[in-house]
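Shown here: the complex without one of its protein chains, the others still in place.
Up next, chain A:
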Amino acid sequence: MKMVRAVIRPESTELVVDALAASGFVALTRIQAFGRGKQKGIDSGNVHYDELPKNLLMLVVEDEHVPQVLEVVQKQAKTGNFGDGKVFVSPVDTVFTIRTGQEGV
């Protein structure tokens, strides 16, 4: 299993979430985050914004579904400008459902 963490623009969050649900990945966690990328934030007039608001979507999927998730996220979150975000994929050993105590997604 893999954990996919996508840091995306807040305004594209719902698009991504709905598209993921349509592809069968309904379960996810949304975390409000602030961060910056290689551009060190953004300059707007005289004001420098060092950290910009983003949403972090976190979901755990089977290995074979990772490319599909990445494709959906990229399709919905891409605007072509700086600040579209990043997606991180990391390994997961196990997942337990607390209600049943059973292993598995």
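The definition used in the following text is that contacts are C-beta pairs under 8 Å (C-beta built on N, C-alpha and C of every residue); 3 or more make two chains touch, one makes a residue touch a chain; residues count from 1.
To be clear about the criterion, contacts and distances are computed from a predicted model.
A single chain of the complex does not appear, and UniProt lists its protein name as "Nitrogen fixation nifHD region GlnB-like protein 2", one of "Nitrogen fixation nifHD region GlnB-like protein 2", "Cbb3-type cytochrome c oxidase subunit II", "succinate dehydrogenase" or "Universal bacterial protein YeaZ".
When you scan A:F34, A:Y49 or A:F96 for touch with the missing chain, the hit is A:F96.
Considering the complete assembly, chain A touches the hidden chain via residues 3, 17, 21, 26-31, 60, 90-99, 101.
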